[in-house]
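Of the protein chains in this complex, one is absent; all others appear in place.
Showing chain A:
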Amino acid sequence: MSAQSLDVGRAQDPSQPVFTAGGPAGTPGAGTPGPGRNGDRRPSRWTVGRVLVVAALVALTVVFIYPFVWLVSASLKPRGEVFDNKLIPETLTFENYLNVWADAPMLLWFGNTLLVTVLAAVTVTISSALVAWGFAYFRFKGRDALFGLVLATMMLPGAVTMVPVFLIWNSLGMVNTLTPLWAGNLFGSAFYIFLLRQFFLSLPRETFEAAKIDGANNWTLFTRIALPLTKPAMIVTLIFEFQAAWTDLMRPLIYLRDSDKFTIPRGLKALLDQFGFGGEWHWEIVVTASVITTIPMIILFFLGQRHFVEGIATTGAKG
């Protein structure tokens, strides 16, 4: 459903290279070669060159996937065999998974992470959409300069504001709560503002003029017309931020003290410190926790694969 709306956007403004990789050529599962620029480039015969390309790709796939397969396989081995480097476990066991739940409050960490990621993703999508609309629809003095400032903040290294931002949350008494991990998202994020603005700009302006003549005010224009048309880009924002919040380690390291407040990545680090380094060597626990930390992201990827590709392609196309 979203692919159609994407094409609407592109058809309106052919000069905007919106979602170039998301076209027929790049969409997974698109069985038929689409028309257009890339249709003629697709090699149809099995030439020597083609065979070499595919052979190289297969070899590289092994390199890229193998470490992950190794990790999953190791998590299914009994303690003594974790490092035997055999792809198929000699003795298949799920006891590591049972032990992880016994050694760590994984369920609690899971809940904390879910809460943070959902709040982070939803707030940043709403606030960024508001701001992006402000920049895309209205014309006012200083708009381009202000938007330039938004883009400039994208270049600002996060490490530079790490200490003073901590001091702000500290002065608000928010350290050792989950709030600092998501509440900053209430104010939008440059990257998503940029992404969503691109999208709003590709919508046909006449639609809004027509609605305005029919008596729609700015707010209805935004919520009733602009937002529904922008669903695909908002999904991109949601899943990007979901991933970013889920995998973050630095902020949980800074803000969370008690282990019952931990997110899953912070918990995994704690398990590594305890069972990997701390004298209590139980690497099978660390390995298994790593798999548990990763699996939700793999699921997210397969659910939103096309959106990932489209979102990333867009950021580069206009960078």
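Here is the rule we go by: a contact is a pair of C-beta atoms (placed from the backbone, for glycine too) under 8 Å apart; a residue touches a chain by one contact, two chains touch by 3 or more; residues count from 1.
Note that in this section contacts and distances are computed from a predicted model.
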Undisplayed chain, where the name is taken from the UniProt record, one of "Raffinose/stachyose/melibiose transport system permease protein", "Polysaccharide deacetylase", "Flagellar basal-body rod protein FlgC" or "Carbohydrate ABC transporter membrane protein 1 (CUT1 family)": "Carbohydrate ABC transporter membrane protein 1 (CUT1 family)"
Hidden-chain contact residue, picked from the options A:48, A:102 or A:160: A:160
Absent chain, residues of chain A that touch it: 15, 17, 20-21, 23, 25-31, 33, 37-38, 40-44, 49-50, 53-54, 56-57, 60-61, 64-68, 70-71, 74, 83-85, 127, 130-131, 133-135, 137-141, 143, 146, 149-150, 153, 155-168, 170, 184, 186-188, 193, 218, 222, 243, 246-247, 249-250, 253-254, 264-265, 268-269, 272-274, 276-279, 283, 286-287, 290-291, 293-294, 297-298, 300-301, 305, 308-309, 312-313, 315-317, 319
